[in-house]
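This report refers to the structure that appears directly beneath it.
Apart from one protein chain that is not included, each protein chain of the complex appears where it belongs.
Showing subunit A:
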Amino acid sequence: MGILEVKGINKRFGGLQALGDVNLSIQENTVHAIIGPNGAGKSTLLNVLVGKLIPDSGSVMFDGQSVLGRKPYEIAQMGISRVFQTPEIFADLTVLENVLIPCFAKRDGAFRMHALEPVRHEREIGRQAETMLDEVNMLSKADVVASALSRGDKRRLEMAMCLVQEPRLMLLDEPTAGMARADTENTIALLKDIRRKRGITMAIIEHDMQVVFSLADRITVMAQGTPLVEGTPDRIKTDPKVREAYLGETQI
């Protein structure tokens, strides 16, 4: 039984079958990559998992509870965090505030009215945020407004915001898309580090094969809205069906 169980998901957009009978099981403490050519339904699947899209049929169970029909913030409160293709951070707020907000969300839930005590009096929360920033080497930038950060730092900040909530599952949507080689390698190192230190289950959607093969324990290859093959990286590398559908002539 995986931490996330997807069973028989179907989703149509008009005449287009975006997802057809998707079954997927993500085991705890693994990094599970979902790859596939453009239009294979990877992003649609991700949007179903986080509650942004409601599938026509099927079930998605997270840790024994259904996530279908729940709002994104409820799913996030269940322990599923999402990292976006373009980092989604609070660009107008300082780096420290960016991390404080998820700390409050974790302690106080989806809503709590505390409008009189100053933020700086919440010492425990402040310490938590600073420890997290220290862990991603951003403590020196705590008072910088987030919009002024480099792309790589924004990504790191977004990761920190997710991690500080101690999620049980992290969903990463092309975390290295559009990054320079050096930034990509930094991100891989960061993800490996997170993996080693915290053992968080991750599901990664990614185009970059280097990222996929250096991180993933299991890989699901999708094509035309359905999972084609699932297996270990070594098996995927050699699977003829995968080569045909996705990898083409690329040498691995």
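Some notes on this structure:
Basically, a contact is a pair of C-beta atoms (placed from the backbone, for glycine too) under 8 Å apart; a residue touches a chain by one contact, two chains touch by 3 or more; residues count from 1.
Note that contacts and distances are computed from a predicted model.
The complex includes a chain that is not drawn, and of the options "Amino acid/amide ABC transporter membrane protein 2, HAAT family", "Heme lyase NrfEFG subunit NrfE", "TusE/DsrC/DsvC family sulfur relay protein" or "Sarcosine oxidase subunit alpha" the UniProt name matching it is "Amino acid/amide ABC transporter membrane protein 2, HAAT family".
Touch with the chain omitted from the figure is made, among A:Gln17, A:Thr30, A:Gln77 or A:Asn186, by A:Gln77. Contacts to the hidden chain, counted on subunit A, fall at residues 50, 71-74, 76-77, 81-82, 84, 88-94, 97, 100-102, 104-106, 108-122, 145, 148, 161, 165.
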